[in-house]
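Note that one protein chain of the assembly has been removed; the remaining protein chains are unaltered in position.
Chains: A and B, in written order; residue numbering restarts at 1 for each.
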Amino acid sequence: MAEHILEAHSLTRQEAQIPREDWFEASETLQHLRKNKKFPTIWCSGCGLGVIMGALIRAIDHLGLQRDQVALVAGIGCTARMPVYLDFNTLHTTHGRALAFATGLKIARPDMKVIAIMGDGDALAIGGNHFIHAARRNIGITALVVNNAIYGMTGGQYSPTTPVGMRATTAPYGNVEPPFPICDLAIAAGASYVARSTAFHALELDKYLSEAISNDGFSLVEAVSYCHTTYGRINKLGTAAEMMRGLRDNSISKTAFDKLSPEEQQANTKIVRGVLHRKKRPEYTAIYDLIVQQQTHQEEIRLRNTGRH
Amino acid sequence: MDKRTEIRLAGEGGQGMILAGIILAEAAAIYDGKQATQTQSYGPEARGGASRSEVVISDGEIDHPEVLEADVVVALSQEAYKKFAGSVRPGGLLIVDEERVTLDPEVEAVRLPISRLAKETTGKSITANTVALGALVGLTGVVSRQAIEKAVLARAPKGTEEMNRRALEAGFQAVQKLRVA
Partner (left out) sequence: MSVKLMQGNEAIALGAIAAGCRFYAGYPITPSSEVAEVMARELPKVGGKFIQMEDEIASMAAIIGARVGGLKSMTATSGPGFSLMQENLGYAVMAEIPCVVVNVQRLGPSTGQPTAASQGDVMQARWGTHGDHPIIALSPISVSQAFDLTVKAFNLSEKYRTPVILLTDEIIGHMREPIELPDFTTVEKYEHVVTEPPETYKPYSNRTDVPPMAAFGRGYRYHITGLFHDEVGFPTQRLDEVEPWLERVNSKLERNPDDILLYQADYQPGARVAILSYGATARTARHAVKQMRARGEKVNLFTAYTLWPFPEKAVEALADSVERIIVPEMNLGQLALEVERVAGRRKVTRVNRANGEMVTPDMILAAMER
């Protein structure tokens, strides 16, 4: 097994030789899976979600976070099923509302790492309003948006990120709506860390997710993925492996993109991978906590002065 | 049943009639130890329009909290007069600002130059609501003079206590003169 893969999985060469059925006990990262949860996952075989879940686990593990200190909050959809498999504090909420629940949780427990896991429809259609406002507040939540450009769980309806002209069960003649550029939206709304990669580039995702979770503010990681079961089939894009290969062939690193001429950049249709935005801004719960400190202090003084203390 | 006194204070939005109602209810409930309810109605706009404040005062428990048949109506604007003058019970008391309200021929009312008194006494027409409270309490005795004074001062913004005391006094004086006359 190649060294970089072993490293990514926190495996030693020796561990890699452990029979597969014993990995659970032996691997640091696999320890983060729930032992009492019946596997396999609900995801179709070949889905990119497993790879992305692996990246999330490795990112958390890499940061050395206590499992009790991490909360995963999700909405509804294939992506939103991710937390149930993971041994953290997990809150599976209503469609589109993950960030609103996460906001309450983060304010109650500013010390916890709160990660909201959403699909494109979840985060940007029904949850679009919560998305822009969480970014505007720069509240310390990491949003992981898995973008497969389709509603997979309900059977392949077009989503706010489906490209124009592509087919879906509700766009049988081709989609006529322009898609949301998720990262641009987050940047415009005020997110302080924004990065994008794909299910093919798992190690990049590891890195961006750990940076996002470490960022003191609202972070977005867009993980571009695919749905071979619905979108791929309707649009004749081939097997899961072929779609995975598509992510490799149709993406470009930000470093390479930056070297292109303005005309070439303009004409680029590939997915640009990299850290797209970083900006230091005050984090919401930290600012509010100052008000709480100030007011509790003044209340102490007031109570002392009025002799009610 | 305990005797209840029902008072309706009406004016244009921004004339402070809702605050006047609150002060009157506080005078009764906090400083006179009576029961009181204060309710209000206003249009959705923050300023302008007709606004009214209702106060029910009783020695015993107040059940229905709104005015059913007003014992007293104070109207500081023509619109308020038009809307609420008819709600005074037979034998009840209608107080109007004679500077701002033109009475219909058959209507009986205590006419006082409330807004002019406010301007003359304090230089500020916004104290008309306090003048009206002085007149109302002077005429009806629904709360004690000490209670209304304490309630007015407790609500007066810092630095305006003396101004409000004079406005209240102007209201009392005005009805005193009426009695003498």
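Operating definition for what follows: contacts are C-beta pairs under 8 Å (C-beta built on N, C-alpha and C of every residue); 3 or more make two chains touch, one makes a residue touch a chain.
The shown structure was predicted, so the numbers you read here are calculated from the model rather than taken from an experiment.
When the full complex is taken into account, the listed residue touching the unshown chain is A:Asp87, out of A:Glu28, A:Asp87 or A:Asp216. The missing chain, though absent from the display, is touched by one residue of A:Glu177, A:Glu242 or A:Glu299; that residue is A:Glu299.
Checked against the hidden chain, the listed residues A:Ser45, A:Asn129 or A:Asn250 yield one contact partner: A:Asn129. The chain omitted from view is touched by exactly one of B:Ile30, B:Val110, B:Leu153 or B:Leu178, namely B:Ile30. Mapped onto chain B, the footprint of the missing chain covers residues 1, 22, 25-26, 29-30, 35-44, 62-66, 68. Where chain A meets the omitted chain, the residues involved are 36-38, 67-69, 71, 73, 83-84, 87-94, 97, 100-109, 111-112, 129-130, 133, 288, 291-292, 294-296, 298-299.
Heads up, the rule we're going with is that only the chains that are shown with their structure count from here on.
Averaging Cα coordinates per chain places chain A and chain B 62 Å apart.
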